[in-house]
Structure formats: C-alpha cells, structure tokens
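Report on the structure given below.
Here the complex is missing one protein chain, while the rest keep their positions.
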Amino acid sequence: MNIYVCIKQVPDTETKIKLNADATGIDPTGIKWIVSPYDEFAIEEALRLRDKNPGSTVTVLSAGPARTVDAIRTALAMGADNGIQVETPETADNQLVAKALAQALKKEAKVDILFTGKEAIDDGASQTSQLIAEHLDFAHVTVVLGAEYTAQSVTCRREVEGGAIEIIEAQLPVVIAAQKGLNEPRYASLPNIMKAKKKEIKVLKLADLGVSEADQKVRVKNLQLPPPKAAGRKLSGDTAAQVQELVRLLHEEAKVI
Amino acid sequence: MTWQTFLFLAVAGTAFGYSGYRFSILFKLMKAHQGQGRKVDRIPERISTVILNVLGQKAVLQKKGIGIAHTLIFWGFLIISVGTVEQFASTLVQGASFEFIGHWPYRAFLFLHDIFTVLVLAGVGYAAWRRYLVRPEGLGKSHDASLVLAFTAGLMVSILIMHGFHIAGVQPDYSSAMPVSSSVAAIIQGLFGFSPGVNAIIGTLFKWIHMCLVLGFSVYIPGSKHLHIVAAGPNTFLKNLDPTKAMKPINFEDESVTQYGTAKVSDLSWKDSLDYYSCTECGRCQDVCPAHNTQKPLSPKNLILDLKNNLYANKEAMLAGKYDEVTGVIDSHITEDVIWACTSCRACEVACPVFIEHTDKIYDIRRNLVMMESKFPTEVQTVFRNMETNASPWAFAASDRANWAEGLSVKTVAEETDFDVLLWVGCAGSFDDRNKKVLRAFVSLLKKAGIKFTILGNEEQCTGDPARRIGNEYLFQTLAKANIETLNRYNVKKVVTACPHCFNTLKNEYKDFGGTYDVVHHSQYIAQLLQDGKLKPTKSVDETITFHDSCYLGRWNNVYEQPRSVLGAIPAARMVEMKANHAESMCCGAGGGRMWMEETLGARINVKRTEQALETKAGVIASSCPFCMTMMSDGVKTKEMQDKVRVLDIAELMDQATP
Partner (left out) sequence: MAKVLIVAEHRDGRLKKATLELVSHSASSGNETHVALLGDGVQSLAADIGQAGAKVVHLAQAPELKSYTAEATTRVVAALAKSISPDVILASHTPTGRDFMPRLAARLDAGIASDCTQLSYQGNGISVRRPIYAGKATAEVEFLGSGPKLATIRANSLGAPKLDASRSAEVVPFTSFELSGLKTRVVNVVQGNAGRPDVTEASVVVSGGRSLKSAENFKILEELADVLGAAVGASRAAVDAGYRPHRDQVGQTGKVVSPSLYIACGISGAIQHLAGMRTSKTIVAVNQDSEAPIFQVADYGIVGDLFQVVPLLTQELKRVKEH
C-alpha cells in the first residue's frame, strides 16, 4: 500500500503565546516546535498499517517554512520511510496549504490512504484533511477512533455528538483524520532517530506545484490576547450561597455550562 | 617415590586438570563480553582495599554474627591451605615437610592450624544453625550451600581425625603444639587402642580422604557459589573505589556503536561476569532492597544469579563468538517488571560484601529497553516528552520556571554577575508548590547569612537525571550539554542545590561532558554557614525530629552528617534516628525515575518507609530531598497522620530557628 501522512508543526502546548509587533502573528522566539499531537496518532496508524501490509511504504508530508523539516524528521524517527516538505509561507491559510499538499500528492505514483490528525492544535481549524480530500476527490472520514482496513475499503469508528459512535465505511482511496484514542503513538528508538537524521527530505516549492499565493482564501488580520485570567477566588457565604454563586459564575462568567 | 606418589599424581592431575579446564572456560567467558570493563587504575588504593576487605574482612564484618563466622572460616582456610600443600608435598615426596621454616615458626603454624580447624568447624556450625534453624529469608534454599557446608565440615573433621591418628601412631615431637589434635589422639587411643602402626595407616587413610575432599572441592568450586573464593578477591581489587559513582556515558558521536545498552549478557562487560562469579548468595542485597521488601519481583541477588544462568545458558554461542545467537537478557526470570522496579538506591551495592555492582546492570538493560526497543512503562513517555519540550519531567512551561521566586527579588545570573554561589533550583523547586516553599526557606537563609547568590532562572533546565536513570541516555546528554553550555557561559564555579538528584548529577556526572563545578548540597552549605557563624539559630523549635536519609545524598555521595548537624544546631529540637539510618536507610521509593512511574506491584515503598519514621514517634520527619518530601508526605497522608506528623525540609526547620 502507498500510505501517506500529512502533519503540521505547531508550538508546544505549554508555549506562552506572545504577539509580534503588529499583532498579525505570534512572536516565534523561544517557541519549542512539536508535531501536532493528533498527527502523531496519524503517523502511528500509518506505521501500523504498513507493518501489517508488507511491501507498503509510509511517506510523510508537511507544509511550512524551513523549520518544518524537524517535524518530518520526528515522523521519520518514528519509522516513516520518506519525507516531503512543501515550502509554504508562515502566513499561508489552510486552503493554500491543502492545495499545495494535494498537488504534491498528485505527483506521487499512487496514494491509497492518507492520514492526518483531526486538527492541528495551533489554529484548531480541522480543515486541512477535508480540503485535501476534496482536491484529490477522495472520500474522507474525520475524528476517527478506530479503523479496520481491507484492500478496497476502510471501516471507521468516528466520534459524533453526545458520545455516540458512527460506523462508517469508505472506499479507498481515503483521507482519515485521527482522533486521540486511535492508538498509542510510539516513542522513537535511538537507531531510528539516528537514521532519520541522515534521510533525505524532498523539498517542493509552491512554484513546482502550480500553486500561488492567489490560492490563499483567508488571512489573519490581527491577533488579540484574551484578558488575563482573573486570579482564582474563593467564594464566600454559607454553603448553599456559595454553591448558587458557583453555578451562576460557571454559567455567566466562565460560560462552561 | 612410592605407589602413593603415582596414585596422587594421577588423582590430583585429573582433578586439577578438570578443575583448571572449568576455570579456563569461566575465564574465556569473561573475555567474551563486549562491554567496557573497569579500568585498572589507582593500584595502591586497590591493594589496600584488598588488604582491608579480603584479609581484614571489613565488608563481611558489616554483619556481626555471620561476619565473624565467615572471618574464622576464611582465616582458617588460609592457614589450613598451607597445611594442605604440605600434605600434597609429603605425598609426592616421602617425608617432605615445612619444618624447614624453623622450629618455633613451624610449631606456631601447627598450633594455628590446629586451633583454626576447630574455629572453622565452629564457624560452619554457626552457619548451619543460621541456615537451617534461623533461616533468614535472604539466604533462600540452596543445595549448593548445603554441599559446601558439608564439604567444609568434612575437610575439618578429616583433618582432626588424620592428625589424631597420626599423633597416636607416629607421636611426632611437635604434637605438643597441636592441643586439639592431641586430645583427639588421646580419645582415639582410649576408644580403640590400636597399635602405632595401625594408627599411622589410618592416619594416612584420612590424609587421603582429606586430600580427595580438597581435590573434589576444587572440581566442584567452578560450578558453585563457592566460586567466590576465587572471584571475590579480584572483584574487591576491581571495586568502584569511590562512594560516589557516575553512570557510564555513551559516546553517541561514535558511529561504529550500533547497540546502546544491554540487550544480551554479552553486551555487559567482563567485570559484570566477575560480579556473578563473586556472588556468594548471602542475600544481604535482597534483605535491604526496598523493591524486594515491598513484594516487587526484583531481588538484586536473583538478578545476579539469573544473569549468571543466562551467561551459562549462552556459553556455546559466547565462546564461539556467535553473538547473534546469544538470547536476550530479558527472559522468564529477568522480566521487564524486575528491571523497572529498581529505585537506584544502591542499598544492595553498599550491603554487598564482595562489591557487586547491581544497579549499573539494571541501568544498562534499561538503556536497551528505552533507546533500542522503546519499551517502558507508558507513563514514562510523558516524562520524556516533557523533558524534550519543556526541559522538565512535569508538564509545566519552561517560561514559568522562575515564577517560584516572585516577590523574593532573587536575581538571575544574567542580571547579576557578581555572586558567591549559583542556586540550582531544580524542577521540583520550580514547579511543585510544596517544594517551592523549601526553596523560599533556603533563599531566606541565604539572605540571613548575607550570601550573594543568583539563579539561572528560565535558562535552567532539568539536569536530565530522570532520563538517565530511566535509560534515556540520549535525552540526558541533550539536557546535560545544554546546561553545561549555560553554566560555562556564565562562568559558574560554585553551585548549591536543595535537590540531591541535581546535586549528584551536577557534581559527579557533568564532569564527563565538560562541566566541572564545585557543587554542594544545601545541607552541606547550611552546615558550613553554621560553622562559619553566618547563621545563628536562636529560636527554639520544640520538636522531636527524625531525619530521613536521601539515597542520592547518603549512599551516592556519602553525605550523612551535615544534615544531622544542621538539625542538631536547632535549639530545643530533639533528634531521634529511625532503625534504618545512614547507609542502611531505606529509600522513599522515588529514585531511578520511579517518581514518575506508577507503583502497581506489591506494597508501596513510601508507606513502608513512612511507617518506619512513625515508629520513632517523632513529630517531624525531616527530609533533604524534594522527592523524599513528596513520598514521605504522601505516606503520612496514607497513614492518616497528617494532623500529628509534619514532613519538613531541613532548610525550613533551620529557617524557623533562625531570626
């Protein structure tokens, strides 16, 4: 099988977000870049599928600036066979990225299945897998918790509302967007880390792919930091009053219920 | 030359030949190991170590009763072996004897020989009583041990009977130097009343019995735990000379290395096999092992024996150099659970009378599991990830590292270059609310003493200790190199830290990567401040305090007295020791990366140690380590004693006492 994975490099979850001078993006100094956690489930699923189907290969693609190769190396260290970086500007939107990745995939001999994470934890948009699927005219299944594969199709368990699980069958070729719980991503072994350092990563430029900045459809106009979280407070009054106040705050202030 | 000469040559030749063959295989097996063994340096120190511990039996005598018994048997063995050589000589050449050494010396030798024969018997008797009646758990059941005891007793009894008949038959003029044998002779005379000729023949017969026992023993030894009589001496000579110990670094730059850590016995070193050969199965290591004592599958003794058995099972492949065919070190005996149970407390190593180094083998096996096979308890992956991305085993942002010091006006080394000492905060001090208080107390003390100090602030990263103990040497070195780069960039010379794990790593392990600093633990630093009169504790702290030794301070770095002297300087405080203290102290359960692993097997180590602390009825358990603090505090809560017993760091207590 020709298995592909699209991943995104994102700031680590613990990153303190600071804005750049004109508030159109974040200040990248001091940021630790990681592979978006949902993408790790995608990589792991691809590797497991490959290992069950001898003769298969796993190719990892990622769009982004030069630093993106580190994310690809992480995937190679986990065991992926090939890596492709698609050079896109920092400001690219998901449409541009998806189109570039789709064009890169069209250059490949055959794509049987493409894995992604269900969303990237930076912009949290959950768009790219569906966008690529449409560009390639593939079926797609998102938020996948489990999958069984045959040569022609894949049967997925996907999470829908209210904790319900939808069982959906899709014909190959297909794009699968992984949810947490699909598997337990492996920790790269050191020999694989060493090997990954030496692997060549193919670099594709937008021009090579017939994609231009005109394919960008949205742009971040400005960023804002939320007002600093108010210091925690202990409620007062008798127990009943405290409980009532708590429910009110959760509803009106925190808006979580 | 008599028929005895030829018979002896034939029998001894066969026995020594076979025994020699067996020893040569053991030697070749040693040489077939691929790991790096110990470098033989500091010869004079090594010689004095041997004198002290082999001849002087110092380490064996750590345990009184059986230590004395062993010493008697060992000294007896030395003297009696000379007698055995004399017997061999006299069998080869009629009438040969050591009498040429002089009249009195020879008689003195005979006297000692005679007395030690009985003392050895007494020692064997004590050992048998202990093994069969007292039955300490650590000894276990061993046919081998029974056979060795029987052999030794047989040797002594045969000597006494031989000498008895010989004296009764030949009545040599030196018999007066052999009071015991003379008494035996008198008894023999009284019992049997044989003629001198018959007595002499029976004496010769027992000499043969004795010599055959010796020869039989020599054949038996290579396959027995009694191999230690050959291996323990060299193993003592080759011991780790310092109480402190750094783990062996791996050179990741060396591309010829393709195997990291131990997957097979052959990946260990010849010194490791000498360790197995030296093991007498005394069980002292097992008796003190916190994992074993809380029903985990790890017993350091069994680990060594299982490694030995694994080596023997792979003898053919090892000797043929077919390392591919050597089976894995993880098997039905040494399971992964065994390897992960170790807290790296080194109680086993300190207890071992023949200086076996158990923990290095465990770390090396972990290295293979982690770096080659990515096999480890699932919760450890989080630790690695956190250390990789946030330089802390806990999931906290690196940019929050210095938040603990808010409002303390502590300067970072980037802000203040003029300082006496750099305070290494550590991840627990930075992120754990409980330990932040410890750091604040220590900062308060430093200020009271007028010390100029700085911190690295957000530039500090985890030292890498958890990764290293868990087996991720690669991650450790990444962090170590980053920290060393930072420390060297700021030209840091002296470092103080309240975390024994950071202390050990900075002091003993960074050296191998170009980071050499004068590192002290805060207990040492505070003790020095007291000595220099810079701290004057005058306020009473009316408490009974028991001090819990941290493994990485005590056994790893031999720091036992300074924390006690700090506590001792607190007015009105009363010190009480737990039963297990100093080098025999029990681990809290957090070392070796166990702080970040679940403890699902057996009882909880921290609860057991807390129970020992509660036995003292002290109102305060004093700790000097953030992990011990967490473990003991949890233990106190588990025992629901948090209203009566507090766990406090020595810095907090001293700060209370210092106006």
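Which chain is which? They are A and B, in the order written, and residues in each are numbered from 1.
FYI, a contact is a pair of C-beta atoms (placed from the backbone, for glycine too) under 8 Å apart; a residue touches a chain by one contact, two chains touch by 3 or more.
Treat the numbers as computed from the prediction; the structure is a model and nothing was measured.
Undergrad: Of the residues listed, A:Asn2, A:Ser56 or A:Gln95, which one is in contact with the missing chain?
TA: Considering all chains, including the one not shown, the answer is A:Gln95.
Undergrad: Considering the entire assembly, which residues of subunit B contact the chain that has been omitted?
TA: Counting only subunit B, the missing chain is touched by 379, 382-383, 394-396, 428, 431-434, 596-598, 600, 604, 630, 634, 637-638.
Undergrad: Quickly run down the residues of subunit A that touch the omitted chain.
TA: 11, 13, 15-17, 19, 26, 93-95, 98, 121-131, 133-135, 138-143, 155, 159-161, 163-171, 174, 180-181, 214, 216-226, 229-230, 232-235, 239-240, 242-244, 246-247, 249-251, 254-257
Simple rule for what comes next: only the chains that are shown with their structure count from here on.
Undergrad: Of all residues in subunit B, which touch subunit A in the complex?
TA: So the residues of subunit B in touch with subunit A come to 258, 260, 370-374, 376, 378, 381, 384, 389-390, 395-399, 474.
Undergrad: Can you check the complex and tell me which residues of subunit A touch subunit B?
TA: It comes out as residues 12, 14-16, 30, 32, 34, 184, 186-191, 193.
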